[in-house]
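With one protein chain withheld, the remaining protein chains of the complex are depicted in position.
Every chain is named by a letter (A, B and C) in the order it is written, and numbering of its residues begins at 1.
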Amino acid sequence: MKKTIDIGLVGAGRIGAVHAATIQRHIPEARIAAIADPRISAATTLADRVAVERVLESPRQIMEDESIDAVLLCSSTETHPELVVEAARAGKQVFCEKPLALEIDEIERCIGATRDAGVLLQVGFNRRFDPDFARLRELVHGGAVGEVHLVRITSRDPEPPPLDYVRSSGGLFVDMMIHDIDMARFLTGREVVEVTTTAGVLVDPAIGEAGDVDTAVTTLRFDDGALCTIDNSRRAVYGYDQRVEVFGSGGMVQNRNRAATATIVTGPEGPTEPPPLHFFMDRYLDAYRAQLEAFVLAVQGGGAPPVGGEDALEATRIAQAARRSHDEARTIPMG
Amino acid sequence: MKKTIDIGLVGAGRIGAVHAATIQRHIPEARIAAIADPRISAATTLADRVAVERVLESPRQIMEDESIDAVLLCSSTETHPELVVEAARAGKQVFCEKPLALEIDEIERCIGATRDAGVLLQVGFNRRFDPDFARLRELVHGGAVGEVHLVRITSRDPEPPPLDYVRSSGGLFVDMMIHDIDMARFLTGREVVEVTTTAGVLVDPAIGEAGDVDTAVTTLRFDDGALCTIDNSRRAVYGYDQRVEVFGSGGMVQNRNRAATATIVTGPEGPTEPPPLHFFMDRYLDAYRAQLEAFVLAVQGGGAPPVGGEDALEATRIAQAARRSHDEARTIPMG
Amino acid sequence: MKKTIDIGLVGAGRIGAVHAATIQRHIPEARIAAIADPRISAATTLADRVAVERVLESPRQIMEDESIDAVLLCSSTETHPELVVEAARAGKQVFCEKPLALEIDEIERCIGATRDAGVLLQVGFNRRFDPDFARLRELVHGGAVGEVHLVRITSRDPEPPPLDYVRSSGGLFVDMMIHDIDMARFLTGREVVEVTTTAGVLVDPAIGEAGDVDTAVTTLRFDDGALCTIDNSRRAVYGYDQRVEVFGSGGMVQNRNRAATATIVTGPEGPTEPPPLHFFMDRYLDAYRAQLEAFVLAVQGGGAPPVGGEDALEATRIAQAARRSHDEARTIPMG
Partner (left out) sequence: MKKTIDIGLVGAGRIGAVHAATIQRHIPEARIAAIADPRISAATTLADRVAVERVLESPRQIMEDESIDAVLLCSSTETHPELVVEAARAGKQVFCEKPLALEIDEIERCIGATRDAGVLLQVGFNRRFDPDFARLRELVHGGAVGEVHLVRITSRDPEPPPLDYVRSSGGLFVDMMIHDIDMARFLTGREVVEVTTTAGVLVDPAIGEAGDVDTAVTTLRFDDGALCTIDNSRRAVYGYDQRVEVFGSGGMVQNRNRAATATIVTGPEGPTEPPPLHFFMDRYLDAYRAQLEAFVLAVQGGGAPPVGGEDALEATRIAQAARRSHDEARTIPMG
């Protein structure tokens, strides 16, 4: 394999811009060779900013370019399955943003196509690459808590997404909670056998009118009997709240939220620390870089990516079960 | 009313001893006038230790003594209803340890008897009197979190009780979780309309054989739509873990665990703080005193006690629903 | 020795009231038998509050009362030496508030008189009895930091005392810093061989006009070469700031400030904890009780009190050297 990996970026939106900048600035082993987006001006603006020369209107042009080794799929969710299949057929290594797709059969199609083509499929569960969560997993797997009994995940956004996004993205269950479900599987290394969710609309009635919930508590049971509770909210006024606790027979491990600085101001009211980072891209800056480094490494070495299509499949199945549990007010066994 | 309140203590066990010492040492407005316990040597030992002169074999003798103003019922749970009724008929003010009773009709009988007799009935939900939880409630009611969206309660014992106690006490649901259910009602001032529990036996199979669970996650929905998650474990190796978080539209309030000292040791492995206090009586020392001060104040003033029979009734109904939810793997609506 | 120790309290001011309440409420092995204060109405008020029957105008009456076993000297500093000597001659065990006296020869007179009379002399260095500082000492002596290299003491009052008190009490050096000097000796178990102080008037010019400083940094060198830095301020707007850090070849131990509750409020500005306790009597409540328990125990057992006249002597010598260092802008060797 040649020295530098040439990557075609599909989608010049927010997350595409992050990935492009990361590749260009921080990963010398790869470079963005072309950016494709039907919104050509967005593509051009981004290309200028990150010093990419080729701007394309259609992802097809990327698939057809034999000099391109791999694709980053950062377009909207409903385009993912088709693009993954096309990329696989063209022999490209695939990194696809999450959710890979909203429906199980589409995800299975993605997995099948990449498997058949013998190419990688890595899904953008960036949190696995966060140093704190990676460290927690290492501690759990190293025995720091003994047998896991209980995982507690708090995952609260600083503010709700636009209503259009709520409607098209899969909503709280498949777009937001899916990260936490993946985290639960990642930390424990176990499979989920039961899902129970209680949810509601507390943040903004418009979210309810859009057919979604904005606050949820989900309980998972793993195949070894351990339990996990996930609480989600679409609005935490103090910032992006991302905390995990793993409790077991031998103790407990936790992470703190990350703030912009490690400074404390003590006035007459008491000591105040900076709030958690507000923006998910600030919070997971290191993770975004690390996941692309892992992808590039997998492409170079031909090994398996650290988080693949099967992980997306499983997390989506669980997220869908959570929604059903909420709808039916009962525990859903995972088949 | 005379200056000093004469109290008859029924039950010279562990919690009875705590209450006796608290009254004798720290509440000059009251005194233990007599201790009754069929295990007469236990009663005598305690009486010596806390300088009480009268030791009785039967609680009936306390009920018959007209000089006694109030009773502290610290005998085993199954004796509570009969004793409450007797005390009420004898015109005594009643402080009864939790659980008031295991069955709803018994609790209703206690409430009825004390109401008919015009005497107080205070139930030993000591945690309401803990300075940290009282402060959290004050903050929540003062608007510090805006509208409540989510309450998170972690409540883990340092070690399981004896199996005999597991069998007779009401178990994790009615003996242990009942405190957390009461805390949820106390902090929010709302009523619970739905209960969902997922539980299991992870700490010790013998607890399962005794018909109980040792690990549980419970989700409550309040009548204003807010949610609450409670996680319970019978064994936290690092101590008695009692944490609460209330999250809402305007922010979040939390408490830390309390430790024996506020000291930090930093060696090559990093800074270590002392573990949470291990023993519930150390953790809630202040709360035990404050709840008896409140009782004595209510007796003096003839006002309503801060936590009464109706609170016990409601918490018990919810605890029973939690057990049913676990058994039936579905959400239980509270009628 | 009879069962209950009868104590005569001299001085019905603020600290006298604390000690009286502590004895009467919390130390069943002793009782305040009489209170003497020339301000007879203050004595009477206090006596009523803590249920003491005898009120006297002159401490002499306490000294002459053979039924009294011990005295608590809580009158103003300049009266201490004469009272200690009188009490010793009368065969009373002596607890004297700090500073024992402002001048070295007076302190030596106190030590001599109590030694000659064979009675105890305990000085009110209450901080030694604080659970956190006692724990730090235990850790240091147990080897948690290896060889001590550096002690850092921060000691800041929430607000300056009245100017009259500044003038008569010994000021920042002999009244305030003396506690920190004693803490340095207590924690390390070493003697001070050199003192260097830099100080100034930053809080209030009136303190300077009264002949004192209000902000100071003092460096001590111990006889084993270890160093200690003490920083003092007369006004910390956030409360009573009492922090200690001991650093050595094997690590570091520290204490945190204590707050009224262990609660955290997180709004948009970030997480805020309650400020340190403001009032020294709240901060050192446990310590005040523990030091009197230690005194009563020493009286009962006839052993040496845990902090005696020699400690007062040494701390005063060092405090005076600190003042001289400041005046002469040089390091003062302790003879």
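Assume a residue touches a chain if its C-beta (ideal position, glycine included) is under 8 Å from a C-beta of that chain, and two chains touch if they have at least 3 such contacts.
Small disclaimer: the values here were computed from a predicted structure and weren't measured.
Within the complete assembly, C:Glu194 is the residue of C:Asp65, C:Glu194 or C:Glu269 that touches the hidden chain. Interface note for the absent chain: among C:Val140, C:Val166, C:Ala226 or C:Ala290, the touching residue is C:Ala226. Shown as candidates are B:Ala259, B:Met281 or B:Ala329; the residue that touches the absent chain is B:Ala259. In the full complex, chain C touches the omitted chain through residues 147, 149-150, 152, 154, 156, 194, 196, 198-203, 215-217, 219, 221, 225-227, 229, 231, 233, 235-238, 247, 249-252, 329-331.
Seen across the whole complex, the unshown chain contacts chain B at 237-238, 259, 266-275.
Of the residues in chain A, those that touch the hidden partner chain are 25-26, 28, 131-132, 135-136, 139, 144, 250-258, 260-268.
The rule is short, and it goes like this: only the chains that are shown with their structure count from here on.
Spacing of chain A relative to chain B, judged by their CA centroids, is 43 angstrom.
Distance between chain B and chain C, defined via averaged C-alpha coordinates, is recorded as 40 Å. In chain B, the residues that reach two or more other chains under the touch definition are 250-252.
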